[in-house]
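Sharing a structure below in structure tokens format, with a few things to ask.
Every protein chain but one is kept in place in this view of the complex.
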Amino acid sequence: MSYIHVSDLSKTYIVRKKKSGSFLAREKTEVKALQGMNFEAEQGELIGYIGPNGAGKSTTIKILSGILTPDSGEVTVGGVCPWKDRKRHVGRIGVVFGQRTQLWWDVPVRDSYDLLRDIYRVSRADYDSQLRRLTDVLDLEPLMNTPLRMLSLGQRMRVELAGSLLHRPELLFLDEPTIGLDAVSKLMIRDFLKQENRENGTTVMLTTHDMEDISALCSRVMVIGKGQKLYDGGLNELLSAYDTVHIMTVRYADPSVCPVLPEGCETVAEEDALKITYRPDAVPTPVLLSALQEAGTIRDLTAQPQNIDRLVADMYKEMGM
Amino acid sequence: MRALYAVFRMRFREELRYRGAVIGGVICQTFFGLILIAVYRALYDTRPQTQPLQDVVTYVWLQQGFFRMMLSFDGELTEKIRSGGIAYDLCRPLNTYAYYCTRGMAQKVTGSLLRSVPMMMIAVLLPDGWGLRAPVSAPALFCALLSLFCGLLCVCALDMISNGFTLLTLDGRGIQSLLNLLMMTFSGNILPLTLFPDRWQGVIRVLPYAQLLDAPIRIYTGSQSLSGVPAIWGLQLAWTCVLTACGLLLWNVNRKRLVLQGG
Partner (left out) sequence: MNTIRFYTHSIRMLMKSRLQYPLSFTVQTLAQLVMEAGEMLAVLLVIDRFGGLKEWSGGEMLIFFGVMSITFYMTEIFGRGITGGIDSMIRQGGMDTLLIRPRSIMEQMICRDVDPRRIGCIAVGLTALIAGSAQTGLTWTFIRILLLLEAVFFGMMMVLGLFLIEATCSIFSVRSLEMINALTYGGRSACQYPIDVFPRPIRLLFSVVAPFSLTLHVPVSFIVGKPLFGWPQWTAFVCPLSGAVILAVMTVVFNIGIKHYRSTGS
């Protein structure tokens, strides 16, 4: 059996909302967060898990990390069911939430780590060597004696990452680890995760909205929408399947020129330029180029690479999310 | 004036949103009232007093019902003081004192109206010796309500002084809890003022804390005759003026200090 095995996972929330107007009555609505999710994963994989807000990403992560109990379905991680044998399961995993701290707010980082050592029952020698390694790689030495609340967001994420790895977990879950971080911190965290995965064979599963996280890190992408898995495979294959729209921007020497374009091109005027969106399978690029040249003297022509965020947005739209 | 009315209305809506808390509060406060009454009944069994038990029972219900009028908890103001955002407010042309005073007043009025009305209905239905008694006369009710209003002005002025101190020291938790204690004790919430030692009563009755609830309740139960009511109103208003003056002074000191620091 695979290292992570998920089959037919379902979870429904019942949301009670106050009815507007009436004093006490409440409305009940069911939110189906997961409807029959399936996947397998092997040890050492680095999986990106994407999908629009409310698709069920966090619910999956929370079930896999033992926080939530699903309504139905089966999960084993290394042969252990997260919610049935919670303590044994969570002793082997690490979890980082991008928007929530797990360390003690008013306590110096070093003291927090020290307490984590007791919580996870890590031996002194193991702890010392692991902490030394993490301190070096994540450059934590200057932060160690500072209370958590005085750290910047980027520093805090580094500190959280180290905290989740002190007990050398074999599996690491990250829920939006780069949210709100500056470019330098993002790069540092990506490099670190790659290294952690490569050198220690740590299996990593991360959710994100930042497609660069995915393209920099993940060999495998899973897309979830409305509680179901919609895609599972390589990022490039995913992109090429949706990379159907090209954009070309053209500037004429005489701005009043208005080219006659083949059927299937959309044109938007932008100041002195024209932005043309077309599908290469319907309108071959050479045909479009010659049509543009016929209209007048071209001053400037740029073909924009497809924006990855747009691609994902198109994909979500097409998948009906 | 119009702006202040808007502040008032906004607070009322805000308070209405937390109906759950209101219902819970009513039940909790009613329970506290019952416990206190049980204790006083037992105490009266032990040694009867000149003041009738029924007056003490009524006193307890009115104290519990208007409990919200006493405590000040303007979370937004405290937060603004802690974060330093108050500096911007103080530099605005708006009269911050009046603004926060109105906010506090609106909070007290809405909070206690929403709680006291259902509580009074429960308390009236309770059997004799446990329940709330009707006011001694219609004029007494009217005078008591007017006196309650004067008391409200008085306690708002008092709150603004403690807010001013919080502004001055930035961490008002110490002074706030001290003032809360004075308020709880000398307003008659922990123990009706009539049950304080007789020789203390002359002094306690004059303190501003007694003006909020003790004075109107005495008029309501008739232990304060109507002829003495104008004197009570006078005392309440006098305290309001003195305390407002002190509060304004304190807030002005704060403003000057903040302006000097460059906001």
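A and B label the chains in the order they appear, each numbered from 1.
Definition applied: contacts are C-beta pairs under 8 Å (C-beta built on N, C-alpha and C of every residue); 3 or more make two chains touch, one makes a residue touch a chain.
Quick caveat, the model's predicted, so the values are computed rather than measured.
Although one chain is not drawn, the whole complex shows that of A:Leu46, A:Leu68 or A:Met248 it is A:Leu68 that touches it.
Residue A:Asn53 is the one among A:Thr29, A:Asn53 or A:Thr297 that touches the chain missing from this view.
If you put the missing chain back, the residues of chain B touching it would be 20-21, 24-25, 27-28, 31-32, 34-35, 38-39, 41-43, 45-47, 49, 171, 173-174, 177-178, 180-181, 184-185, 190-191, 195-197. Taking the whole complex into account, chain A touches the unshown chain at residues 13, 16, 53, 57-58, 62, 65-69, 83, 86-88, 90-91, 93, 95, 97, 99-100, 102, 104, 106-107, 111, 114-115, 118-121, 147, 175-176.
Quick note on the criterion: only the chains that are shown with their structure count from here on.
Between the CA-based centres of chain A and chain B the separation comes to 53 Å, rounded to the whole angstrom.
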